[in-house]
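All protein chains but one are shown at their positions in the complex.
Let's turn to subunit A:
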Amino acid sequence: MARRILPGLPLTLGITLVYVAIIVVLPLGALVFKAASLGPEDYWRIVSSERAVASYRITLLCALAATLFNLVFGLALAWIIVRYRFPGRRFVDALVDLPFALPTAVAGIALTTLFASNGWFGAPLAAIGIKVAYTPLGIIIAMAFTSLPFIVRTVQPVLEELDPALEEAGQTLGASDLEIFLRVILPQLAPSLLAGLSLSFARSLGEFGAIIFIAGNQPFDTEITALLAFIRLEEYDYPASAAIASVMLIAAFTMLAVTNLLQARALRYTVKG
């Protein structure tokens, strides 16, 4: 271990540990403690109840759909920002972060108004028989909106640093553009795409504010897990709230581990050794 000649370790580490303990560890620990104190039978009964399972299904499927939409749209968006020059490119680049900057409740009422049956998009869609607001489609749109920047921002730097020589080699060898994209470019982007996907998916699983306005919130149909945990709390059913929240916490930690692994892999490709 290196010699310590810089001052301030006790002070800064002390502040850090106290803050982390009070703000992060204590509440999460209390939640786990509460959920654990239920005992395995009660816990299982709550987390495997029909309504809870329906909420997991809706949350997972909608998050999956939103993430797939973002995979295509996010990759296309990163591609045009990096590879092409067009008027307004920097503006579009800056706009990508809007979903992160816009508070989720604001995004929620804006999307609901757009997609309500009398909204700018809702009215024409209703005319062709597609209902978005108060259906799972609305949940997907809210999730896609709030998690869009993840894929763009993880893929963008890798796309910027792709070695043109590899594409050139493909062209010299007579590969078509599509072949080069699929067999030369995509494999290089894959680690960062996967990392972006897992971040986007994780965010969608936990999203609340943007969704509850547009979802309709009908149990078994358009009720996400985060809302169910919230409802149980409002009903003073604390054990149920703790149990359901702990399921979300487990999902979050699983996604954190997956993302960590994928990002460590992605780094291996981007940091030049």
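FYI, a residue touches a chain if its C-beta (ideal position, glycine included) is under 8 Å from a C-beta of that chain, and two chains touch if they have at least 3 such contacts; residues count from 1.
The rule is simple: contacts and distances are computed from a predicted model.
A.B. asks: Tell me the UniProt name of the left-out chain, picking from "Phosphoribosylformylglycinamidine synthase subunit PurQ", "PepSY-associated TM helix domain-containing protein", "Sulfate transport system permease protein" or "Anti-sigma F factor".
C.D. replies: "Sulfate transport system permease protein"
A.B. asks: Pick out the residues on subunit A that sit against the missing chain.
C.D. replies: Residues of subunit A in contact with the hidden chain: 1-2, 4-9, 11-13, 15-17, 19-20, 23-28, 30-31, 33-34, 73, 76-77, 79-80, 83-84, 86, 88, 90, 92, 94-99, 101-107, 109-111, 113-114, 119-121, 144-145, 148, 157, 160-161, 164-165, 167-168, 170-171, 177, 180-181, 185, 199, 202, 205-209, 213, 226-227, 229-230, 233, 238, 241-242, 245, 248-249, 252-253, 255-256, 259-260, 263-264, 266-267, 270-272.
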